[in-house]
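Heads up, one of the protein chains got dropped from this complex, but the rest are sitting where they should.
Up next, chain A:
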């Protein structure tokens, strides 16, 4: 059996599982699994670029995904009336001041001779800069957050089409990745892991607390959509007629149609990114990256700039995660910082890459679909298992109630087990690197 046949069979199995879900549960949930599977595959492609091509360990995927979500809000929401004039410009000014402070401190650090004077000067610049920054920022933030806090209370976005936010989300993530990569790359591999873990927590903390930016935990809801609304479709006589022609009632047909449109959009992005990743993999650049991954010392001796290549690929991979994050927020049409959990957005993607086959783009996509499918289905399966185990117990038994309530935590356990088992017994994954 050739590799191609085997891969086709693997993808066919997943397709069958999703079709089975469609018949057994509902076509809506089957299409939702496909849509989220596409997004997961894109994230997995990004991580595969970092880990599979270059051997970089990034545990901050959640943060980059959330930045993409933020981009969706900032690009697509309507600007809040009066927010910019009351405080928006002051906030931007304050942020620029803050950036200028850091730049000034770095310049001083580089220009002055080392010694007591330099240390004092740098500290003075930072302290004074910080207080000026806060003095400008605080009143402006207060003014913005006071504008009908129940509905807006934030700056709002630019009111542009939401599709623009996808590349913008990539840019946001790339910026954060540059900051992290610049400091942590070139040191031990573990340091990148810890630094990315940290930046992810901080990005989520910012999203939760900076109400002027994206309403914090009050969530931004009702983002504009790139596809029509179900209710409009149901009121459209020609759509209802066509749906009836296929034997669907208008409500179900409209939900399915909207999901299909999303799937088409996501699939387009995935195909473009996959094509680019494949080209990158087989280009001299991709070979250089793998050479660096397999033997850093030898690659360096050949005159390759290891740290620069690592930085490049780290930024590219994170940007892909940012794009996927913007796409996901677009489909949810809301940004809810409280739902960003490292398990869901960092660890799960890692399981996808490792199970699918690190270093192989098709593997990442296979892993994306397979693991997302399991993630959705493990909870009902866990509940079913718990019901089976506790079937003999009395309904009032405390143990039975506890076990059934805890079934939701089965996900963590299952995903951890899957990762460890694959790493141990099939470390090259389902579709190994060629």
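As a convention for this text, a residue touches a chain if its C-beta (ideal position, glycine included) is under 8 Å from a C-beta of that chain, and two chains touch if they have at least 3 such contacts; residues count from 1.
Note that contacts and distances are computed from a predicted model.
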Identity of the absent chain, which is to be given by its UniProt protein name, from "Carbon monoxide dehydrogenase", "Hydantoinase/oxoprolinase family protein", "Sugar-binding protein" or "Amino acid/amide ABC transporter membrane protein 1, HAAT family": "Amino acid/amide ABC transporter membrane protein 1, HAAT family"
Touch with the omitted chain, as defined above, among A:187, A:264 or A:393: A:187
Option touching the unshown chain, where A:308, A:343 or A:393 are the choices: A:343
Contacting the left-out chain in the complete assembly, out of A:14, A:77 or A:199: A:199
Touching residues on chain A - with respect to the absent chain: 55, 57, 59, 130, 138, 183-184, 187-191, 193-195, 197-199, 201-202, 205, 208-209, 342-343, 347, 350, 354, 405-406, 409-417, 419-420, 423-424
